[in-house]
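Note that this complex is displayed minus one protein chain, with the remaining chains in position.
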Amino acid sequence: MEEISKSPAVPILELREVQMQFGGVTALRGISYGIPSGIIQAVIGPNGAGKTTLFHCVSGLLSPTSGEILFRGRPIGGLLPHRIAELGISRTFQHVALFKSMTVFENVMLGRHPRTRSGFWATGLRFPSMRREERRIAQEAMYYLDFVGLADEAELPAGALPLGKQKILEIARALATEPSLVLLDEPAGGLNMRETEELGDLIRRISETGTTVALVEHDMNLVMEISHRVLVIHYGEHLATGTPDEIKDHPAVIEAYLGEG
Amino acid sequence: MLKVKSVHTYYGSIHALKGVSLHVRPAEMVALIGANGAGKSTLVNTICGLMKPNKGIIEFQGESIQGIGPEEIVRRGIALVPEGRQIFSTMTVEANLEMGAFIHRRNGRQVESDMERMYERFPILRERSQQLAGTLSGGEQQMLAISRALMSRPQLIVLDEPSMGLAPLVVKEIFRIVQELRREGRTILLIEQNARAALQIADRGYVLETGKLVLQGDGATLLNHREVQRAYLGKGARQIWDA
Amino acid sequence: MDSFTFGAALLQYTISGLTIGVIYALVAIGYNIIYNVTEIINFAQGEFVMLGGLFAVFFTQTIQLPVSAAFFAAVIVTGCVGFAMERLVIRRARSSTVLSLIIITIAVSILLKGSAMFWWGKNPYSLPAFSSGRPFIIAGAAVQRQAIWIFAVSALVVICLTFFFRRSAYGKAMLASADNPSAARMVGIPVRQMILLSFTLSAAIGAAAGVSITPISLMEYDRGALLGLKGFGAAVLGGLGQFFGALVAGMVLGLAESFCAGYLSSGYKDAVALVLLLLALFFKPEGLFGSREAAKLKKF
Partner (left out) sequence: MTPRDWRIFVITALFIGFFPWVVQPVKAISHYVDVMVFAGIFTIVCLGISLLMGYAGQISMAQAAFFGIGAYTSGILTARFGLNPWAAMPAGALLAALVAWVVGIPALRLKGHYLAMATLGFGVIVHIVLSEEVAWTGGPSGMVDIPGLQVVGLKLKSELGWYYLVWTVVFLVLLFCFHILHSRVGRALRAIHEEESAAEAMGVPTARYKVQVFVLSAVLASLAGSFYTHYVTCLNPSSFNLMWSIRFILMVMVGGMQSLWGALLGTVLMTFVGNEWLHVFADFEVLVYGAILLLVALFLPKGLVSLVPRRAAARSI
């Protein structure tokens, strides 16, 4: 762990002076930061600090008011979200955004979208290539369901799952796009302790496959246990960064989180 | 004054509140703390009438109020300063305050003098009275939201995450305001994730975790309770923070 | 006709364009009021205009009321139709999808149109002008007295509305309900009543437009849809929710239509307003006068 965090790896994602403004409220005030490739990066900070806004900017759902975002050295600020997904960034949402009336299986199959090709003609006329592709999609989707442990629920409508499993399903759907960077927005929010522990294991296993993980999370225990590096955002500003050990002693962080002593 | 008895609320298919009971006595400030997704907002929405509890009783000043719409609950004397401020952003500051006093609209003189008092309390709002509320800064919006709630002359003020998304200095200012309200003898239910700041100024506190109250006690005791840090920061965080 | 010079013709087209444009503006204001409070676009808005005109015909010809009394009677009755529409239909559709809501207002428009046909048949009706007398001649162009009345009615509506939304607690409460319905409920504003009020008010304004236009261009049961569409064009062009914008955009549409009819082809005059509507929707959906900033604030 320590070795990864200390190695001067090329950042997979680099933020340069990213700023985001809504009306009179500034959500991000010039964030600059690089996420090293292959690590688990936590982003913490109080509610409303701008963490989700940051994820929206990286995944293309918002385009920053100013500043640059580089993914593997390539500027992606202002690209459409589906292009960013094709390039290899996927995400989950703070308020679960599953396709609720579709089955669990279909949700993950949809995640294969950026890695498959058949269009209207090929699917409508059932070209052999399309049938092969559909079979492959089904196999791969099953693989991801197995990976997160939801294979038994494959045929249920996604909306019928309990919240904990919905959150896991969202992660499976994100993984199915084969991202090299996956953004998890409060994956443990609303989970009980046992579910949170399982989530921690899952995130570690994702990291072991070589995927860089960035997560916004409030559960400090989870953050401290699994992340290699922590970025603290407060009031739209970069407050501190370091290893979990460094962060936990950081006076500014303690104040931001607990209020002054 | 406010009594919540074993309330269950479902949020869609999610069982968000699993039998929550709490009470607030007159002229008391009670803090409710808990992590994101613990059910704080659901509890607030249930008390203020935006959501209906599936089971349980909510009483305010001896009358049952569960299932009553929010319009009526304001008239009964509960004012909410909502999470994320929820000001009328396309209207002027003045109009926002006026709307806060909607239930007193027939009493023009009272509204005017109340508004004057708000301007005295927050001079910055007087300066911006003709500006669109959406162009205010986060801290100013929060002050506006608090004043708007006060304009209804409530007996109980529910403050939902007043420090959310604000700069540290502004947070301090907001807590100063909350403390001032408390000194004036107002009854306050404060929902916060800034646990320490909230418990420091509260008489009593409750800790909510995944839809259940796990702890309660007076502010100072809770503040030093290791379980509070556990509930808010997660298991084992104490060691990390104390290390 | 010899003396009908180019300049006079231009002036004539301008005047008739402005006259009809003001009517579009009133229809647009009707859309705006409902949209402001509910974010519903009421596809039956045009029918209110038609009903206003035909009710006025009913009150003058069948009941023999003087025109001025018929004007107010028609406005009030149509207002009641709007009230009933919200109470009986829209309120039941509280949890409907957008598509269902659209279908529902379209269904209401079909019902209103069908009922009007049932009642008044398919013939166009005329109404005496609000005041009799020969048209004014200005620089060779004729200005009908009714045109003056149309401007007066519109000005009155705009002034009253401005006063209502800027000064009265109810008006502001309607704006607050539009801005943030849940926050409005939390300060004690009965949002449901505001919605009811918006439908009533918007129907009444539509009716005022309908009564005013009938002496000039007659009225029949199936005029509503097109008037509604063009009014919507004015509403979008002016920035949905903006009263002043609606007024200017309505006149722009009226002028475009009038010039098209005069210089290009009268058959395509109806298409002109629609093409402008599409262009506005496609390229500037926040409208000419709706500020991007305000739109953003609203979303945030």
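Each chain carries a letter (A, B and C) given by its place in the written order, and its residues are counted from 1.
Everything below uses one rule, namely that a residue touches a chain if its C-beta (ideal position, glycine included) is under 8 Å from a C-beta of that chain, and two chains touch if they have at least 3 such contacts.
Just so you know, these numbers come straight off a predicted model, no measurement behind them.
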Report, in label order, the displayed chains that the undisplayed chain touches.
-> A, C
Looking at A:59, A:166, A:211 or A:227, which makes contact with the chain not pictured?
-> A:59
Who touches the missing chain here, A:54, A:76 or A:137?
-> A:137
Could you please point out the chain A residues that touch the chain left off the display?
-> 59-61, 80-82, 84-86, 90-91, 93, 97-103, 106, 109-116, 118-120, 123-126, 130, 133-134, 137, 155-157, 160, 173-174, 177
Go through chain C and note every residue touching the omitted chain.
-> 39-41, 43, 89, 92-93, 96-104, 106-111, 113-115, 117-118, 122, 225-226, 229, 232-233, 236, 265, 267-268, 270-271, 274-275, 277-278, 281-283, 285
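Methods note: only the chains that are shown with their structure count from here on.
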Considering only mean CA positions as chain centres, point out the chain farthest from chain B.
-> C
When the centre of a chain is set as the mean of its C-alpha atoms, what distance in Å lies between chain A and chain B?
-> 31
By the touch definition above, chain C meets two or more other chains at residues 297, 300
Taking each residue of chain A in turn, which ones touch at least two of the other chains?
-> 23, 25
Enumerate the contact residues on chain A facing chain B in the complex.
-> 23-25, 27, 46-50, 159-160, 162-163, 186, 189-193, 196, 218-222, 224-225, 234-235, 244, 248-249, 254-261
Within their complex, chain B touches chain C through residues 48-50, 69-71, 74-75, 79-80, 82, 86-91, 95, 98-100, 102-103, 105, 132, 134-135, 148-149, 151-152
Show which residues of chain C lie in contact with chain B when the two form their complex.
-> 169, 172-173, 175-176, 179-180, 182-191, 294, 297-298, 300
